[in-house]
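Only one protein chain is missing; all other protein chains are in place.
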Amino acid sequence: MLVPIVAKPGTSRRNLTGSWRTMQKPHFLQQNCIACRRCLLICPEGCIEGDKKNTYHTDYDYCKGCGNCVAICPKDDIEMVPEETEL
Amino acid sequence: MKEFIEGSAAIARTIKMCKPGVISAYPITPQTHIGENLVQFIANGEMECQFVNAESEHSSASIILGVSAVGVRAYNSTSSQGLLLMAEVLYSIAGMRFPLVITCANRAVSSPINIWNDQQDSVTLRDSGWIQFYAENNQEACDLHIQAYRIAEDQNISLPVMVCVDGYILTHAVEVVNLPDQEQVDGFLPPLKPLHVLDPQDPVSMGVLYDPSSYMETRYAIQETMSEALELIPRVASEFKEMFGRESGGLIQEYRTSDADKVIVAMGSVVSTVKEVVDEMRGEGEKVGAIKVITHRPLPSQALYDSLKDVPEIAVLDKSISLGAAGPLHMDLKYTFQGKNVSPKISGFVAGLGGRDITRDSIREIFDRLSGEQINCQFVNLDVEQMVNAT
Partner (left out) sequence: MATKHLLASGHTACAGCGQAIAARLVVDAAGSDVIIANSTGCLEVFSNIYPRTAWEVPWIHSLFENPASVASGIEAGLRSLGKLDNVRVIAQGGDGSSADIGFQAISGMFERGHDILYVCYDNGAYMNTGVQRSSQTPFDASTTTTPSGKKSFGKKMPKKDLALIFAAHGIPYSATASVAFPTDVQRKVKRALDIRGPKYLQIFVPCPLGWRHDPALTYDIARLAVETGLFPVIEYRDGELASVRKIDAPKPVEEYLKPQGRFRHLFSAPGGEEEIEKIQAIADANIRKFNMVKERPKKEEKMPELKKFTLEKLAKCDGKEGRPAYVAYKGKVYDVSKNNLWSDGDHMGMHEAGRDLTADMEDAPHGEDNMLDMPVVGELEG
């Protein structure tokens, strides 16, 4: 008798960790962004995406609101705003 | 072909024919010759195999776990302290359903340190989910390894198998062994087709966290598989007989038990001595017999019950002890008979610990003692003088 003992790749995506946020979330201003990609690299959730300048944004389904993207952005183009803020 | 060969060397030759892709082992007396023989074959270019010189048994067991995870056949052998050191890895291997085969050359466990034979080491791992076989002689030792790979790798089983051989008594004995041909082994062992493999083409995560909502089912699955193994093991033994022409392996072997009044049940090389005493006593008109337990896990309860249900007096000879309780095989027999219509006397004897010789006289004495009261746990052949000053 065998029961499953392995897990299939990427199935963690079913778990929407955005629900962890309570107080604040990042707002990507997309004004002075130089597409250095540092926000994408530093995000612990890997949920920031972008390509050319001023296209970087996060996936609020997964963003836990840690704020490290704000800290690393060399152009101060990301800011933390209250969770309720309409974006 | 028959050869006059040391037990360890015979096992090594057999493993060579089973064609593992990787072997990893760590030296420990008295099994070291097995690994040394194998690595010499590799050094001579006689085996397509890598030998990974692990820096401990915990690592050697983990290494073969990794080998099995990529779908390659592997092998390891150890004893005593080495087996205990790799204990958590053995549980991990069984839980992850890797079809590995290892040899345990049975040796007493410290402390005190003692390098001679008893079965405490492998018996300590009987809860681990490994299938466990005990060889009576070197012929059976070799044959059981071949059957072990076949059973482990069966896609319905996919459980690891431990072949236990009494240290020194078998590993270092030089006797006649009929070693099979490579063609016979190739015909008997199909190539390994694992359940899951680590492969970038089809990635999976193995060894994932299972919380209380999912862990128990994995243990139940192993328990069920052990029952399925009880069916498969005798079938494989029959197929083995067809291919290789001799009886070897299986669940238990009956020796002159059909009309016996008294039977001794034991595992491993001591069964040979019991058989000799049985023959002697039969010659004197005594109706005695022996049962060799070849498969200890899964426990062949039904087979034992069927063989022994008409025997009024049974002795179980354990070469180990669950300290604070009794001999493990003895307790297994009691479990087998509890609640059945018949209730024979089942006495338990602990003998041969730390390599203490088990003599024919001791065996006779056990048969004689069976006429009296049921015995729960009696140590055989203790040196009374040594214990005079014990508090």
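Residue numbering begins at 1 within each chain, and the chains themselves are lettered A and B in the order written.
Going forward, contacts are C-beta pairs under 8 Å (C-beta built on N, C-alpha and C of every residue); 3 or more make two chains touch, one makes a residue touch a chain.
All figures in this text were calculated on a predicted structure; none of them were measured in a lab.
Visitor: Give the labels of the shown chains that the missing chain contacts, considering the complete complex.
Guide: Computed over the complete complex, the missing chain touches A, B.
Visitor: Which of these touches the unseen chain: B:5, B:74 or B:177?
Guide: Per the contact definition at the top, the residue touching the missing chain is B:74.
Visitor: What does the interface between chain A and the hidden chain look like in terms of residue numbers?
Guide: Given the touch definition above, chain A has residues 4, 7-17, 20, 34, 36, 38, 40-47, 49-51, 55, 59, 61-62, 64-68, 70-72, 74-75, 80 touching the missing chain.
Visitor: Footprint of the hidden chain on chain B, which residues?
Guide: Output for chain B: 21-22, 24, 48-50, 52-56, 58-60, 62-72, 74, 88-89, 92, 96, 198-200, 203-211, 214.
Criterion: only the chains that are shown with their structure count from here on.
Visitor: So what's the Cα centroid distance for chain A and chain B, whole Å?
Guide: Taking the average C-alpha coordinate of chain A and of chain B, the gap between them is 55 Å.
Visitor: Taking the touch rule as given, give the residues of chain B at its contact with chain A in the complex, in rising order.
Guide: Residues 95-97, 156, 158, 195-196, 203-206, 208, 217-218, 220-221, 224-225, 228.
Visitor: Residue numbers of chain A touching chain B in their complex, please.
Guide: Residue list for chain A touching chain B: 1-3, 5-9.
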